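Quick one: structure below, then a few questions.
Only a single protein chain was left out; the remaining protein chains are all shown in position.
What follows is chain A.
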(Lines give C-alpha, C1' and ligand atoms only; values in the text may rest on other atoms or scores of the structure.)
Protein backbone atom coordinates (compact mmCIF):
# COMPACT_ATOMS: atom_id res chain seq x y z
CA UNK A 1 0.00 0.00 0.00
CA UNK A 2 1.17 3.50 -0.78
CA UNK A 3 1.77 6.24 1.73
CA UNK A 4 0.40 9.68 2.38
CA UNK A 5 2.79 12.61 2.33
CA UNK A 6 2.16 12.90 6.07
CA UNK A 7 3.50 9.39 6.70
CA UNK A 8 6.45 9.93 4.34
CA UNK A 9 7.58 13.11 6.08
CA UNK A 10 7.08 11.56 9.50
CA UNK A 11 9.17 8.49 8.68
CA UNK A 12 11.93 10.65 7.22
CA UNK A 13 12.25 12.51 10.51
CA UNK A 14 12.21 9.82 13.17
CA UNK A 15 15.34 10.09 15.29
CA UNK A 16 14.22 7.58 17.89
CA UNK A 17 11.17 5.44 18.40
CA UNK A 18 10.02 3.37 21.41
CA UNK A 19 6.86 1.39 22.04
CA UNK A 20 4.12 3.30 23.92
CA UNK A 21 6.03 6.56 23.73
CA UNK A 22 5.88 9.48 21.34
CA UNK A 23 8.52 9.49 18.60
CA UNK A 24 11.50 11.77 18.78
CA UNK A 25 11.43 13.64 15.47
CA UNK A 26 13.95 15.97 13.91
CA UNK A 27 13.00 19.58 13.13
CA UNK A 28 14.37 21.05 9.89
CA UNK A 29 13.32 24.64 10.39
CA UNK A 30 12.53 26.53 13.58
CA UNK A 31 10.94 29.96 13.25
CA UNK A 32 11.01 32.24 16.28
CA UNK A 33 9.17 35.44 17.21
CA UNK A 34 9.21 37.79 20.16
CA UNK A 35 6.12 36.72 22.10
CA UNK A 36 6.55 32.99 22.70
CA UNK A 37 10.35 32.79 22.91
CA UNK A 38 11.68 34.87 25.86
CA UNK A 39 10.95 32.22 28.50
CA UNK A 40 12.50 29.54 26.28
CA UNK A 41 15.80 31.39 25.96
CA UNK A 42 15.72 32.08 29.69
CA UNK A 43 15.33 28.32 30.26
CA UNK A 44 18.44 27.68 28.16
CA UNK A 45 20.43 30.18 30.22
CA UNK A 46 19.26 28.73 33.54
CA UNK A 47 20.41 25.27 32.46
CA UNK A 48 23.56 26.43 30.72
CA UNK A 49 22.38 25.07 27.36
CA UNK A 50 23.12 26.30 23.85
CA UNK A 51 21.04 26.50 20.70
CA UNK A 52 21.95 23.27 18.94
CA UNK A 53 21.39 24.44 15.37
CA UNK A 54 21.35 28.23 14.99
CA UNK A 55 21.66 27.57 11.25
CA UNK A 56 18.20 25.95 11.26
CA UNK A 57 16.66 28.73 13.33
CA UNK A 58 15.35 32.04 12.03
CA UNK A 59 13.78 34.85 14.01
CA UNK A 60 11.70 37.91 13.27
CA UNK A 61 9.47 40.27 15.21
CA UNK A 62 5.88 40.59 14.10
CA UNK A 63 3.27 40.33 16.88
CA UNK A 64 4.12 43.51 18.76
CA UNK A 65 5.63 45.76 16.13
CA UNK A 66 3.93 49.08 15.44
CA UNK A 67 2.59 49.41 11.90
CA UNK A 68 3.29 53.14 11.85
CA UNK A 69 5.79 55.41 13.58
CA UNK A 70 8.19 52.54 14.15
CA UNK A 71 10.95 54.63 15.61
CA UNK A 72 9.03 55.19 18.82
CA UNK A 73 7.60 52.16 20.64
CA UNK A 74 5.20 53.67 23.13
CA UNK A 75 4.43 50.47 24.99
CA UNK A 76 7.37 49.84 27.35
CA UNK A 77 6.54 46.16 27.78
CA UNK A 78 6.35 45.58 24.01
CA UNK A 79 9.64 47.36 23.67
CA UNK A 80 11.20 45.13 26.30
CA UNK A 81 9.95 42.01 24.53
CA UNK A 82 11.50 43.12 21.24
CA UNK A 83 14.76 44.09 22.92
CA UNK A 84 14.81 40.71 24.62
CA UNK A 85 14.53 38.92 21.26
CA UNK A 86 17.32 41.09 19.88
CA UNK A 87 19.57 40.20 22.80
CA UNK A 88 18.65 36.51 22.69
CA UNK A 89 19.43 36.25 18.97
CA UNK A 90 22.75 38.05 19.45
CA UNK A 91 23.72 35.90 22.46
CA UNK A 92 22.79 32.60 20.81
CA UNK A 93 23.87 33.41 17.25
CA UNK A 94 20.47 33.31 15.58
CA UNK A 95 19.67 35.19 12.40
CA UNK A 96 17.06 37.88 13.06
CA UNK A 97 15.00 39.92 10.62
CA UNK A 98 14.65 42.87 12.96
CA UNK A 99 11.88 45.48 12.70
CA UNK A 100 13.77 47.58 10.16
CA UNK A 101 15.26 44.69 8.18
CA UNK A 102 14.06 44.26 4.56
CA UNK A 103 13.15 40.60 5.29
CA UNK A 104 10.94 41.50 8.27
CA UNK A 105 7.33 40.44 8.20
CA UNK A 106 4.79 38.08 9.69
CA UNK A 107 6.71 34.89 10.36
CA UNK A 108 4.32 32.82 8.20
CA UNK A 109 4.66 35.24 5.31
CA UNK A 110 8.45 35.53 5.28
CA UNK A 111 9.21 31.80 5.63
CA UNK A 112 7.73 30.99 2.19
CA UNK A 113 8.86 34.31 0.73
CA UNK A 114 12.50 33.57 1.60
CA UNK A 115 12.25 29.92 0.54
CA UNK A 116 12.97 28.71 4.07
CA UNK A 117 9.68 26.84 3.73
CA UNK A 118 10.17 23.82 1.48
CA UNK A 119 8.34 20.56 0.75
CA UNK A 120 9.20 17.68 3.04
CA UNK A 121 10.55 19.79 5.87
CA UNK A 122 9.39 19.65 9.44
CA UNK A 123 8.78 23.25 10.47
CA UNK A 124 7.79 24.52 13.90
CA UNK A 125 7.18 27.87 15.50
CA UNK A 126 5.70 29.00 18.78
CA UNK A 127 2.60 30.03 16.91
CA UNK A 128 -0.48 28.00 16.04
CA UNK A 129 -0.69 29.35 12.50
CA UNK A 130 2.54 27.60 11.58
CA UNK A 131 0.24 25.23 9.67
CA UNK A 132 0.40 27.88 6.91
CA UNK A 133 3.70 26.39 5.69
CA UNK A 134 1.91 23.11 5.01
CA UNK A 135 0.78 24.66 1.72
CA UNK A 136 4.21 23.63 0.40
CA UNK A 137 3.93 20.01 1.46
CA UNK A 138 5.85 20.62 4.68
CA UNK A 139 4.77 19.20 8.02
CA UNK A 140 4.42 22.45 9.95
CA UNK A 141 2.80 22.93 13.30
CA UNK A 142 2.58 25.31 16.24
CA UNK A 143 4.22 24.54 19.58
CA UNK A 144 4.24 25.99 23.08
CA UNK A 145 7.15 27.75 24.73
CA UNK A 146 8.44 24.63 26.53
CA UNK A 147 8.64 22.96 23.14
CA UNK A 148 10.35 26.03 21.66
CA UNK A 149 13.02 25.58 24.33
CA UNK A 150 13.17 21.86 23.55
CA UNK A 151 13.76 22.53 19.85
CA UNK A 152 16.33 25.24 20.56
CA UNK A 153 18.25 22.85 22.82
CA UNK A 154 17.91 19.60 20.87
CA UNK A 155 16.53 20.39 17.36
CA UNK A 156 14.00 17.62 18.03
CA UNK A 157 10.53 17.21 19.49
CA UNK A 158 8.73 14.38 21.25
CA UNK A 159 5.52 13.97 19.29
CA UNK A 160 3.06 11.15 18.82
CA UNK A 161 2.47 10.25 15.20
CA UNK A 162 -0.60 12.11 13.98
CA UNK A 163 -3.63 10.45 12.44
CA UNK A 164 -4.17 11.32 8.79
CA UNK A 165 -7.21 13.02 7.32
CA UNK A 166 -8.09 13.76 3.72
CA UNK A 167 -10.32 16.77 3.13
CA UNK A 168 -11.25 16.37 -0.51
CA UNK A 169 -12.67 19.41 -2.27
CA UNK A 170 -14.62 18.24 -5.31
CA UNK A 171 -15.10 20.48 -8.33
CA UNK A 172 -13.87 24.03 -8.58
CA UNK A 173 -14.73 27.28 -6.83
CA UNK A 174 -16.98 29.72 -8.63
CA UNK A 175 -15.65 33.10 -9.71
CA UNK A 176 -15.63 35.52 -6.76
CA UNK A 177 -15.30 32.68 -4.25
CA UNK A 178 -11.85 32.48 -2.67
CA UNK A 179 -9.57 30.16 -0.71
CA UNK A 180 -10.69 32.00 2.44
CA UNK A 181 -14.33 31.24 1.72
CA UNK A 182 -13.43 27.61 1.14
CA UNK A 183 -11.62 27.12 4.45
CA UNK A 184 -14.34 29.03 6.36
CA UNK A 185 -16.96 26.81 4.71
CA UNK A 186 -14.96 23.68 5.65
CA UNK A 187 -14.79 24.74 9.32
CA UNK A 188 -18.47 25.77 9.31
CA UNK A 189 -19.41 22.37 7.88
CA UNK A 190 -17.24 20.12 10.05
CA UNK A 191 -16.83 22.22 13.22
CA UNK A 192 -13.99 23.71 15.28
CA UNK A 193 -12.61 20.40 16.50
CA UNK A 194 -13.07 18.04 13.58
CA UNK A 195 -9.33 17.89 13.00
CA UNK A 196 -8.21 17.20 16.58
CA UNK A 197 -5.31 14.72 16.65
CA UNK A 198 -5.05 14.71 12.85
CA UNK A 199 -2.94 16.26 10.16
CA UNK A 200 -5.18 17.24 7.26
CA UNK A 201 -4.18 16.86 3.64
CA UNK A 202 -6.32 19.02 1.37
CA UNK A 203 -6.89 17.38 -2.01
CA UNK A 204 -9.09 17.76 -5.07
CA UNK A 205 -9.48 19.92 -8.12
CA UNK A 206 -10.24 23.17 -6.29
CA UNK A 207 -7.07 22.80 -4.20
CA UNK A 208 -4.90 22.03 -7.24
CA UNK A 209 -6.25 25.15 -8.96
CA UNK A 210 -5.34 27.44 -6.06
CA UNK A 211 -2.25 29.65 -6.18
CA UNK A 212 0.37 29.09 -3.48
CA UNK A 213 -1.04 32.10 -1.67
CA UNK A 214 -4.53 30.58 -1.75
CA UNK A 215 -3.14 27.27 -0.49
CA UNK A 216 -1.44 29.10 2.38
CA UNK A 217 -4.77 30.69 3.33
CA UNK A 218 -6.40 27.25 3.45
CA UNK A 219 -3.61 25.55 5.43
CA UNK A 220 -3.30 28.57 7.74
CA UNK A 221 -6.74 27.96 9.25
CA UNK A 222 -6.32 24.20 9.78
CA UNK A 223 -5.84 24.98 13.47
CA UNK A 224 -9.25 26.67 13.53
CA UNK A 225 -10.66 23.23 12.67
CA UNK A 226 -8.66 21.77 15.56
CA UNK A 227 -6.08 19.99 13.38
CA UNK A 228 -2.45 19.61 14.41
CA UNK A 229 -1.45 20.71 10.91
CA UNK A 230 -2.74 20.99 7.36
CA UNK A 231 -0.82 20.41 4.17
CA UNK A 232 -1.05 20.02 0.40
CA UNK A 233 1.08 17.65 -1.69
CA UNK A 234 3.64 19.58 -3.75
CA UNK A 235 3.16 19.97 -7.50
CA UNK A 236 4.39 22.22 -10.33
CA UNK A 237 2.76 25.27 -8.68
CA UNK A 238 4.81 24.63 -5.55
CA UNK A 239 8.06 24.19 -7.46
CA UNK A 240 7.58 27.33 -9.55
CA UNK A 241 6.80 29.43 -6.48
CA UNK A 242 10.05 28.37 -4.82
CA UNK A 243 12.33 28.72 -7.87
CA UNK A 244 14.74 31.61 -7.37
CA UNK A 245 13.92 32.24 -3.69
CA UNK A 246 16.77 33.33 -1.45
CA UNK A 247 17.23 30.10 0.54
CA UNK A 248 16.68 27.54 -2.21
CA UNK A 249 19.53 26.32 -4.40
CA UNK A 250 19.90 27.25 -8.04
CA UNK A 251 20.39 25.41 -11.31
CA UNK A 252 20.87 21.64 -11.28
CA UNK A 253 20.76 21.47 -7.51
CA UNK A 254 17.29 23.02 -7.66
CA UNK A 255 16.08 20.59 -10.33
CA UNK A 256 17.31 17.66 -8.31
CA UNK A 257 15.65 18.97 -5.16
CA UNK A 258 12.40 19.68 -7.04
CA UNK A 259 12.35 16.06 -8.23
CA UNK A 260 12.58 14.87 -4.63
CA UNK A 261 9.84 17.26 -3.57
CA UNK A 262 7.42 15.90 -6.15
CA UNK A 263 8.07 12.32 -5.02
CA UNK A 264 6.70 13.26 -1.59
CA UNK A 265 3.17 13.66 -2.96
CA UNK A 266 0.68 11.18 -1.54
CA UNK A 267 0.66 7.88 -3.44
CA UNK A 268 -2.49 7.08 -5.38
CA UNK A 269 -3.22 3.96 -3.35
CA UNK A 270 -2.52 5.54 0.03
CA UNK A 271 -5.22 5.42 2.69
CA UNK A 272 -6.15 8.00 5.29
CA UNK A 273 -7.60 7.40 8.74
CA UNK A 274 -10.48 9.72 7.86
CA UNK A 275 -11.76 11.20 4.59
CA UNK A 276 -14.20 14.11 4.42
CA UNK A 277 -15.61 15.69 1.28
CA UNK A 278 -17.04 19.03 0.32
CA UNK A 279 -18.29 20.30 -3.03
CA UNK A 280 -16.54 23.50 -4.06
CA UNK A 281 -19.52 24.49 -6.19
CA UNK A 282 -21.71 24.87 -3.12
CA UNK A 283 -19.35 27.36 -1.46
CA UNK A 284 -20.48 31.00 -1.46
CA UNK A 285 -18.62 33.98 -0.04
CA UNK A 286 -18.62 33.39 3.73
CA UNK A 287 -19.00 35.66 6.76
CA UNK A 288 -18.53 34.64 10.40
CA UNK A 289 -21.32 35.84 12.70
CA UNK A 290 -20.20 34.51 16.10
CA UNK A 291 -17.28 34.08 18.46
CA UNK A 292 -15.55 31.01 17.08
CA UNK A 293 -14.43 30.25 13.53
CA UNK A 294 -17.07 27.56 13.07
CA UNK A 295 -19.81 30.15 13.47
CA UNK A 296 -19.84 31.03 9.80
CA UNK A 297 -22.59 31.28 7.19
CA UNK A 298 -22.80 32.22 3.49
CA UNK A 299 -23.41 35.88 2.66
CA UNK A 300 -26.93 35.00 1.48
CA UNK A 301 -27.85 33.52 4.88
CA UNK A 302 -28.76 34.82 8.33
CA UNK A 303 -27.58 34.26 11.89
CA UNK A 304 -28.98 31.04 13.41
CA UNK A 305 -32.37 30.72 15.05
CA UNK A 306 -31.76 29.58 18.60
CA UNK A 307 -34.65 27.13 18.42
CA UNK A 308 -32.89 25.39 15.50
CA UNK A 309 -29.55 24.73 17.19
CA UNK A 310 -28.36 22.20 19.76
CA UNK A 311 -25.80 24.39 21.54
CA UNK A 312 -28.37 27.01 22.54
CA UNK A 313 -26.36 28.61 25.38
CA UNK A 314 -23.26 28.97 23.23
CA UNK A 315 -25.18 30.52 20.32
CA UNK A 316 -27.14 32.83 22.62
CA UNK A 317 -23.94 34.02 24.31
CA UNK A 318 -22.21 34.53 20.95
CA UNK A 319 -25.11 36.55 19.49
CA UNK A 320 -25.24 38.65 22.62
CA UNK A 321 -21.50 39.36 22.51
CA UNK A 322 -21.75 40.17 18.80
CA UNK A 323 -24.73 42.48 19.31
CA UNK A 324 -26.78 40.57 16.75
CA UNK A 325 -30.27 39.15 16.73
CA UNK A 326 -31.16 35.59 15.85
CA UNK A 327 -32.16 34.96 12.24
CA UNK A 328 -30.66 38.33 11.26
CA UNK A 329 -29.62 38.57 7.59
CA UNK A 330 -25.84 38.91 7.19
CA UNK A 331 -26.36 41.68 4.62
CA UNK A 332 -28.07 43.80 7.30
CA UNK A 333 -24.95 43.95 9.50
CA UNK A 334 -23.21 47.34 9.49
CA UNK A 335 -19.49 47.50 10.14
CA UNK A 336 -17.27 50.39 11.25
CA UNK A 337 -13.80 48.82 10.88
CA UNK A 338 -12.07 46.93 8.10
CA UNK A 339 -8.78 45.08 8.51
CA UNK A 340 -7.00 43.62 5.51
CA UNK A 341 -3.95 41.75 6.76
CA UNK A 342 -2.73 38.84 8.98
CA UNK A 343 -0.89 35.60 8.20
CA UNK A 344 -4.12 34.37 6.58
CA UNK A 345 -4.59 37.10 3.96
CA UNK A 346 -1.80 39.67 3.66
CA UNK A 347 0.16 38.45 0.65
CA UNK A 348 0.48 40.31 -2.63
CA UNK A 349 -2.45 38.62 -4.46
CA UNK A 350 -4.68 39.25 -1.42
CA UNK A 351 -3.88 42.95 -1.63
CA UNK A 352 -4.19 42.99 -5.43
CA UNK A 353 -7.63 41.36 -5.34
CA UNK A 354 -8.84 43.80 -2.71
CA UNK A 355 -7.36 46.76 -4.63
CA UNK A 356 -9.14 45.67 -7.83
CA UNK A 357 -12.43 46.08 -5.99
CA UNK A 358 -11.52 49.27 -4.16
CA UNK A 359 -10.26 51.10 -7.27
CA UNK A 360 -12.45 54.09 -8.10
CA UNK A 361 -14.50 53.81 -4.90
CA UNK A 362 -14.43 55.48 -1.49
CA UNK A 363 -14.46 53.95 1.96
CA UNK A 364 -17.89 54.58 3.47
CA UNK A 365 -18.05 57.52 5.83
CA UNK A 366 -17.66 56.40 9.42
CA UNK A 367 -15.65 53.30 8.49
CA UNK A 368 -12.01 53.06 9.46
CA UNK A 369 -10.17 50.77 7.06
CA UNK A 370 -6.54 49.66 7.26
CA UNK A 371 -4.32 47.55 5.04
CA UNK A 372 -1.33 45.88 6.70
CA UNK A 373 0.94 44.06 4.23
CA UNK A 374 2.30 40.75 5.52
CA UNK A 375 5.92 41.67 5.05
CA UNK A 376 8.16 44.55 4.14
CA UNK A 377 8.76 42.84 0.81
CA UNK A 378 5.01 42.52 0.10
CA UNK A 379 4.65 46.21 0.92
CA UNK A 380 7.43 47.19 -1.49
CA UNK A 381 6.01 45.05 -4.30
CA UNK A 382 2.52 46.44 -3.72
CA UNK A 383 3.87 49.98 -3.87
CA UNK A 384 5.66 49.24 -7.14
CA UNK A 385 2.26 48.20 -8.52
CA UNK A 386 0.66 51.37 -7.14
CA UNK A 387 -1.67 49.48 -4.81
CA UNK A 388 -0.85 51.84 -1.95
CA UNK A 389 -2.20 54.75 -4.01
CA UNK A 390 -5.41 52.90 -4.83
CA UNK A 391 -6.02 52.12 -1.15
CA UNK A 392 -5.04 55.57 0.08
CA UNK A 393 -7.08 57.37 -2.59
CA UNK A 394 -10.09 55.36 -1.45
CA UNK A 395 -9.54 56.35 2.19
CA UNK A 396 -7.72 53.27 3.51
CA UNK A 397 -4.72 53.60 5.82
CA UNK A 398 -1.59 51.94 4.38
CA UNK A 399 0.67 50.51 7.08
CA UNK A 400 3.98 48.78 7.77
CA UNK A 401 3.99 44.98 8.04
CA UNK A 402 3.11 42.98 11.15
CA UNK A 403 0.38 40.93 12.83
CA UNK A 404 -1.41 44.14 13.77
CA UNK A 405 -5.19 44.06 14.23
CA UNK A 406 -5.42 40.28 13.91
CA UNK A 407 -4.68 40.05 17.62
CA UNK A 408 -4.27 43.70 18.55
CA UNK A 409 -1.12 43.34 20.61
CA UNK A 410 0.20 46.59 19.18
CA UNK A 411 -1.74 49.86 18.88
CA UNK A 412 -4.06 48.59 16.12
CA UNK A 413 -7.14 47.91 18.18
CA UNK A 414 -10.86 47.80 17.44
CA UNK A 415 -12.63 49.71 20.24
CA UNK A 416 -15.23 48.09 22.50
CA UNK A 417 -18.49 47.66 20.61
CA UNK A 418 -16.71 48.28 17.29
CA UNK A 419 -17.47 45.86 14.47
CA UNK A 420 -14.75 44.77 12.09
CA UNK A 421 -14.78 43.02 8.73
CA UNK A 422 -11.46 41.25 9.08
CA UNK A 423 -9.39 39.03 6.80
CA UNK A 424 -7.77 37.41 9.85
CA UNK A 425 -8.39 33.95 11.30
CA UNK A 426 -10.02 34.25 14.72
CA UNK A 427 -13.24 35.87 15.85
CA UNK A 428 -12.85 35.03 19.53
CA UNK A 429 -14.27 37.44 22.10
CA UNK A 430 -11.90 40.34 22.59
CA UNK A 431 -9.49 39.13 19.93
CA UNK A 432 -9.25 42.49 18.13
CA UNK A 433 -9.72 44.52 21.29
CA UNK A 434 -11.71 44.16 24.47
CA UNK A 435 -15.41 44.12 23.51
CA UNK A 436 -14.57 44.26 19.79
CA UNK A 437 -16.70 42.26 17.34
CA UNK A 438 -14.96 40.42 14.52
CA UNK A 439 -16.42 39.09 11.27
CA UNK A 440 -14.03 36.87 9.32
CA UNK A 441 -14.15 37.35 5.54
CA UNK A 442 -11.99 37.20 2.41
CA UNK A 443 -9.99 40.27 1.30
CA UNK A 444 -12.51 40.80 -1.51
CA UNK A 445 -15.46 40.75 0.89
CA UNK A 446 -13.59 43.05 3.29
CA UNK A 447 -12.96 45.52 0.46
CA UNK A 448 -16.64 45.57 -0.48
CA UNK A 449 -17.63 45.97 3.18
CA UNK A 450 -15.32 49.00 3.43
CA UNK A 451 -17.08 50.67 0.51
CA UNK A 452 -20.65 49.70 1.34
CA UNK A 453 -20.43 49.81 5.14
CA UNK A 454 -22.35 46.53 5.23
CA UNK A 455 -21.68 42.97 4.11
CA UNK A 456 -22.45 42.60 0.42
CA UNK A 457 -21.92 39.66 -1.93
CA UNK A 458 -18.74 40.56 -3.81
CA UNK A 459 -20.13 38.85 -6.92
CA UNK A 460 -23.10 41.22 -7.00
CA UNK A 461 -20.87 44.18 -6.27
CA UNK A 462 -18.49 43.52 -9.15
CA UNK A 463 -21.46 42.83 -11.44
CA UNK A 464 -22.77 46.30 -10.58
CA UNK A 465 -25.96 45.11 -8.93
CA UNK A 466 -27.06 47.87 -6.54
CA UNK A 467 -27.17 46.70 -2.94
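Here is the rule we go by: contacts are C-beta pairs under 8 Å (C-beta built on N, C-alpha and C of every residue); 3 or more make two chains touch, one makes a residue touch a chain; residues count from 1.
To be clear about the criterion, contacts and distances are computed from a predicted model.
Trainee: Considering the UniProt annotation of the chain absent from this complex, which name among "Cytochrome c", "Basic membrane protein A", "3-isopropylmalate dehydratase small subunit" or "Branched-chain amino acid transport system ATP-binding protein" applies?
Mentor: When "Cytochrome c", "Basic membrane protein A", "3-isopropylmalate dehydratase small subunit" or "Branched-chain amino acid transport system ATP-binding protein" are compared with UniProt, the left-out chain turns out to be "3-isopropylmalate dehydratase small subunit".
Trainee: Decide which residue listed in A:4, A:36, A:166 or A:220 touches the omitted chain of the complex.
Mentor: For the chain that is not drawn, the touching residue is A:36.
Trainee: Which listed residue (A:209, A:275 or A:311) would be found touching the missing chain in the intact complex?
Mentor: A:311
Trainee: List the chain A residues touching the unshown chain?
Mentor: 15-16, 20-22, 24, 26, 35-36, 38-39, 42-43, 47, 49, 52, 54-58, 63-64, 75, 77-78, 80-81, 84, 86, 89-90, 93-98, 101, 126-128, 142-147, 149-150, 153-156, 158, 192-193, 196-197, 223, 226, 228, 246-249, 253, 292, 311, 313-314, 317, 407-409, 416, 426, 428-431, 434-435
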